[in-house]
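Of the protein chains in this complex, one is absent; all others appear in place.
Chain naming follows the written order as A and B, and within any one chain the residues start at number 1.
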Amino acid sequence: MKSHTEELWFETRKRCEFINITPKIEEILAASGIREGLCLVNAMHITASVFVNDDEAGLHADFLDWLEKLAPHEPVAGYRHNRGEDNADSHLKRQIFGRECVVAVTEGRLHFGPWERLFYGEFDGRRRKRVLVKIIGE
Amino acid sequence: MKSHTEELWFETRKRCEFINITPKIEEILAASGIREGLCLVNAMHITASVFVNDDEAGLHADFLDWLEKLAPHEPVAGYRHNRGEDNADSHLKRQIFGRECVVAVTEGRLHFGPWERLFYGEFDGRRRKRVLVKIIGE
Partner (left out) sequence: MKSHTEELWFETRKRCEFINITPKIEEILAASGIREGLCLVNAMHITASVFVNDDEAGLHADFLDWLEKLAPHEPVAGYRHNRGEDNADSHLKRQIFGRECVVAVTEGRLHFGPWERLFYGEFDGRRRKRVLVKIIGE
């Protein structure tokens, strides 16, 4: 069994933002030399997500509106977590979008359907944060 | 390390529908000959989910009502994704129910609690769509 480990750093300009990380993960997979196995990609922070969905700007705007409705940032003082913090809503948003994705590796490629793309989902950005990539297989 | 890869096709009659895929995944696991490892089952489309929950018709009806309340289909024009599309809500529903499950394989069986069953969750059906099964182990 082989394994490959890499940490990626991100710093978004906005508080909430989605970044397509598929090309970067494909690059790391190619470098790993692993042909069959599993590739775990997870946020290393608890106010961010890694998820798979469509790379379409309208949908991303819908995602942000919807998350804001389900877990609003304001009023900040409405959350008990927000004593010296203002990011309780970011923790909630991340619970909906999830922490991680596990992607199959087949014949050296991410085994994706036609529209599957991997995203880093930031809900409390404007500072340096990490994503972990761990690939195991042969 | 062994690995086993299989794609399953589904075409639901309704727009939203849940299908118990547990027997099919058990069959694939048996065919793989893998006794200890991990079994990844994921939707290959971004308006569908794979999840584990109860096989109970009342609960499934509750799931559909609840998802419709959290991420309503109508008004279709209320979503920016819906330019030439009408499935923005399907992408949202899938974010709540998730893309994938990873199930432990122990002594050649899916290592499940008493009520755990695997489901394909379709939120934009009536066309052919795929689920991926990737098992690694020994």
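To be clear about the criterion, contacts are C-beta pairs under 8 Å (C-beta built on N, C-alpha and C of every residue); 3 or more make two chains touch, one makes a residue touch a chain.
Please read these numbers as outputs of a predicted model, since none were measured by experiment.
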Exercise for review: May I ask you to list the residues on chain B that touch the chain which is not drawn?
Suggested key: 1, 36-38, 51-54, 56-59, 61-63, 66, 70, 96-98, 101-104, 106, 111-113, 115-116, 136-138
Check your understanding: Which chain A residues touch the hidden chain?
Key -> 1, 3, 5, 38, 40, 42-46, 70-71, 79-83, 88, 91-92, 94-96, 98-100, 102, 130, 132, 134, 136
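In this section, only the chains that are shown with their structure count from here on.
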Study note, to complete from the structure: Here the gap between chain A and chain B, centre to centre from mean Cα coordinates and rounded to Å, is 20
